[in-house]
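With one protein chain removed, the remaining protein chains of the complex are shown where they sit.
Right, chain A next:
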Amino acid sequence: MEMRKIFSQEVEKLMQTNDKICVISADMAGAHDNFWIQDKYPDRAFNIGVCEGNMASVAGGMSAYGMVPFIYTFSSFSGRRMLDQIAISICHPKLNVKIVGSDPGISATILGATHSALDDIGALRSIANLVIFEAVDERQLRQAIPQIAAYDGAVYVRVIRKEAEDIFDDDYKFDLFKADVIREGTDVTLMATGIMVAEALRAVEILKEEGISAELVNVHTIKPIDEETVLASLKKTGCGVTCENHNILGGLHSAVSDVVTEKYPVPLKAIGVHDRFSEVGPLDYLKKLFKLTAEDIAEAAREAVKSKS
């Protein structure tokens, strides 16, 4: 099922029992499958028009009044267009707003550079009092939404709109503040978020055939990063590769580097977009263009392993 539909279903479920939850769209209700919620809850679910910054501040005001607004736009606008409002109207007063940014990075495909957020995590990560979470698949997202709603504070949710590859099984137990070790290994740690988890999982298999044992950690919450899990894995393997659908500046690689540099320096390779704007094109083309494929991850892992000696 499309991630946007999972999102709307889960939020609507919460709205049935929690009359504080609101859904605000900035002319993106269709894109986020929110029209039916607007029909069902005309007071609490509404369209505010094309004014993302205003939406963030309105949501801040509603939260100051006790509401729990989910505000929706493309991730390109969450990071850039709403930056000041997220900082001053939401995070500085520690308000309880859930900021949903869809179509992150190259998942914006044919919308191209203007709509491909490769900078949203980088922009938002330096704002205090903000949790940053990137969803991987349906099972994770379904468990994440109630936890995000229950958390008393601002959360930025980075999520693709379309269907995601299944990564987790029915036994999966999600914790918003705990990274998930998806595959255990001993030679190298692959740390991945969002759509890069599926690529990293394929890289694990490629490396396995070569006799390299890779551990895969889904760092779904980039801020606050689960230092304990990341460091435990790196202490075991001695090197790592970060895999993200974002500029390597300011995103997961920077977040992991912050921890590693201070607490346990090990060789760390970066898979991600190397300080460029995106281009138009289908997802597979863009993955190849920016070297975000499983083979690229495997190659970075080989280099990381070599650099240990």
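Keep in mind that, in the parts below, a contact is a pair of C-beta atoms (placed from the backbone, for glycine too) under 8 Å apart; a residue touches a chain by one contact, two chains touch by 3 or more; residues count from 1.
Here is the rule we use: contacts and distances are computed from a predicted model.
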The chain missing from this complex carries, among "RagB/SusD family nutrient uptake outer membrane protein", "ABC transporter ATP-binding protein", "Glutamyl-tRNA reductase" or "Transketolase", the UniProt name "Transketolase"
Filtering A:I48, A:A123 or A:L289 for touch with the omitted chain leaves A:I48
Contacting the left-out chain: of A:V23, A:I37 or A:M62, that is A:M62
Touching the hidden chain, out of A:P93, A:G112 or A:P224, is A:P93
In the full complex, chain A touches the hidden chain through residues 22, 43-44, 46, 48-49, 51, 53-54, 56-67, 69, 84-85, 87-89, 92-94
